[in-house]
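Complex shown without one protein chain; remaining protein chains in place.
The first chain written gets the first letter, and so on, giving A and B; residue counts start at 1 in each chain.
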Amino acid sequence: MSPAGSDTLLSLEDLVVEYGDETAIMNAVPQRVKERFGWESDPARAVDGVSLDVAEEEVVAVIGESGSGKTTLGKAAVGLEEPSEGSVRYRGEDIWELKRKRQIGDLEYQDARRSLQIIHQDPGASLNPYKTLQTILKRPLRRWFPELTHADCRERILGIFREVGLTPATDYLERYPHELSGGEQQRVALVRAMLVEPDLVLADEPVSALDPSLRISLMDLMLDLRETFETSFLLVSHNIQHARYIASQADGRIAVMYLGNIVEIGSIDEVLQDPKHPYTQVLLWASLPRNPDSAVEKLQAEPPLRESNAPDAANRPGGCQFHTRCPKARAVCADEMPPVETTSVGHEAACYRTDDAHQYWKDAPLDDEGEIPIPEVPDQI
Amino acid sequence: MTASVNTERTGVASQETVLEVRDVSVTYDTARGRARVLDDVSLDVHRGETLAVIGESGSGKSTFGSVLMDGVEDPGITSGEVLYYPESGGEPVDITGVSSRKLRQIRWEEIAIVSQAGSNSFNPAISIRRHFTDTFRAHDVSREAGLERARESLRELDLNPQRILNAYQHELSGGEKQRTQLALALVFDPNVLVLDEPTAGLDLLVQQRLLGQLYDLQEEYDLTMVFISHDIPVVAGFADRVAVMYAFEFVEFGDAADILLSPEHPYTRLLSQANLGPDISLDAVRRIGGDPPDPVNVPSGCPFHTRCPIADDRCAEEKPELRADEADTHEVSCFYPDTAVAEIPHSGGPASGDEQ
Partner (left out) sequence: MGTETDGDSPFESTASYEQTPLEVYQNKFDRAVGGPLGVLWEDYRGRFGILLVGFYVLMGTVGVALVPQPKPNMGPRYVQPFQDPNFILGTDGLGQGLFSLMVHATPPMLKMILAGAIFANLLGVSVGLYTGYVGGATDKAIMSFVDTLNSIPGIPLLIILAAILEPTNPFLIGIILSVQRWTGRVRTIRSQVIPLANEEHVEAARALGDSKSTVLVREILPHLLPYIFIGFLGGATGIVFASVGLYFLGILPFDTQNWGIVLNFAYEQSGAMYSLEAAHWLLVPLVTIVGLTVGLTLLAQAFDQVFNPRVRARHRARGTDPGEEADEQEPTTSDVGRTRVE
């Protein structure tokens, strides 16, 4: 899945990330014994076989609820979590292979490490509370640009502060993170990531912890820096509106995740205007409007789902994983996981409904009361 | 510097007051100077209504919520008074001055608070059941009767009482924790529920569901709700009246329809544009420049003037009072509300009268 005609920067192939810890005792038991007695525990999968390509200078937003595996996917993509199966390729090379071998061909592990950066959701926790801002920002500079003198670093940091509105800049140099507001902290985290001129930045819910009025500022800053540095962004969020703001202005794509799989992916405008997967449609429905009358209606409405509680990755439903809650589920959905179908250029969804000729249409709805309608969401303007 | 609100002029049919806040200020002495996190605020809360308090982090909104339960801890100093009018009628009780025994009775039995989603409001070392039984003991309620009520409370919020009571807080999802907190708050059938960002950080579907349940509960129990949030869409469906906080005081106040659809204060108008939503086009989104006010160093004159697009010299020197606007629909604290309406676009949703 990659947009036609661009250079692929990062490629995730059949990525699986498991979690689950065996106790020390079980760890010591030999594998054969476990198999013999059937003590094998199936580790739960946070990411269940995801393939995704990100091109240079592209913005891809990954949307999902908690438990969808989106954060794990993101961290695996930037090499902070090791996959259990599948691979993460940076410019063609598997980064964990690269790490072991230090260098493959022209590509060094160092290049990959520097090119993949992260911004966290909680800006307070992402800055070392024991160091001043100057120290925090100087480290990566000295590490990756050893030709810079201390004075160079200081000037560069001052310039950056002024650029992003942290003035008087000399004041901020000596401040500790706790002396900054949340918005300022996040700005510092952002510039720290951009300082090393990465190729791709994982933004993990970068604005969810900020006040609404600050969110726009930060997202604008991200977009600006993205243009300046020609960086790709992988945005992970549970809020479609954030994804919409960033991805739209960058002509980006959006991928919707459910229980460790991507269920729909496409350009942001297409997916929002014409969502193919019922889960995407339900998520769009759940966005709260500002107008009081529409808001009241939405509050009182029953969500268009068969079941309200989300399943967890340790207990996956068979067949299409969404079928237990899907308002459009039919018999075949419980049997087999639908394959990914391309509905239009660059737009894919994993749902039987995309295939007009499929058996699905002949089956009865799984819900006793028939198919649950998903109310039309007014067009995202 | 009183920013007081005269309830007769809001146009709402005069209703019973359940909480009266009079000239309340909260100050802290910090190393950098005296921080005033609530600045002489006055407000009346009507019985059975939902009052939305909109503000951002550092506007004083959470402190306002705490004050309603006299929950401001040392070294914060609260001045002014908060009067609570019990349902049975009779003398109002001054929450800030009453004995701690009486306060304990009022807290939870009359006024309960649900705090931010994701905050550690549960003790991780004890089971949820213990949380309930501890509360019962503190309020002289028998364990069995209390637990029965607890189970009812949990069931109303679509939670399995057996599972929840036995669980520890880390075993619950974010949405479940919030609903459990809500159940705990409602277990004594309080009259007033104070909610401080109850849906912060929750998934979209979980949020919709929680808000829907809140809506139903309010109808069923005739609750008075004080709903504090920084997210306008969250309160849009509930609010009867809206109070907007900026720099530790109220800058606009009135009926929800007025404030949400045609506000007059520059900050409120700008805030509407800075909120993302499905019903706002991306072109209309604007950020608010500048940074939030510092409690030790609030700007002179009108505290918003440093970030206000229509501010002039008068705004930098004089401080506006909260008073009724010309049409008498709501109260604003601004010298030029008409200019604000004329020059600052507002996006309140498709039904809004003055949308671009």
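Observations
In this text, a residue touches a chain if its C-beta (ideal position, glycine included) is under 8 Å from a C-beta of that chain, and two chains touch if they have at least 3 such contacts.
Small disclaimer: the values here were computed from a predicted structure and weren't measured.
Checked against the hidden chain, the listed residues A:Ala76, A:Met194 or A:Ala313 yield one contact partner: A:Met194. Interface note: of A:Leu166, A:Leu210 or A:Cys320, the residue touching the hidden chain in the full complex is A:Leu166. Touch with the chain that is not drawn comes from one residue among A:Arg156, A:Arg316 or A:His358, which is A:Arg156.
Residue A:Ser217 is the one among A:Ser11, A:Ser68 or A:Ser217 that touches the chain not shown. Considering the complete assembly, subunit A touches the hidden chain via residues 24, 27, 75, 78-80, 110, 113-114, 116-118, 120, 122, 125-131, 134, 139-140, 143-144, 148-152, 154-156, 158-160, 162-171, 173-179, 187, 189, 192-197, 217, 220-221, 223-224, 227-229.
Definition applied: only the chains that are shown with their structure count from here on.
Work out the mean CA point of subunit A and of subunit B, and you get 32 Å between them.
Across the complex, subunit A is touched by residues 56-58, 158, 173-174, 201, 203-209, 211-212, 215, 230-234, 236-239, 256-257, 260-261, 270-272, 274-282, 285-288, 291-292, 347-352 of subunit B. Those residues of subunit A whose C-beta lies close enough to touch subunit B in the complex are 65-67, 181-184, 208-209, 211-217, 220, 238-242, 244-245, 248-249, 282-284, 286-303, 305, 308, 310, 377-378, 380-381.
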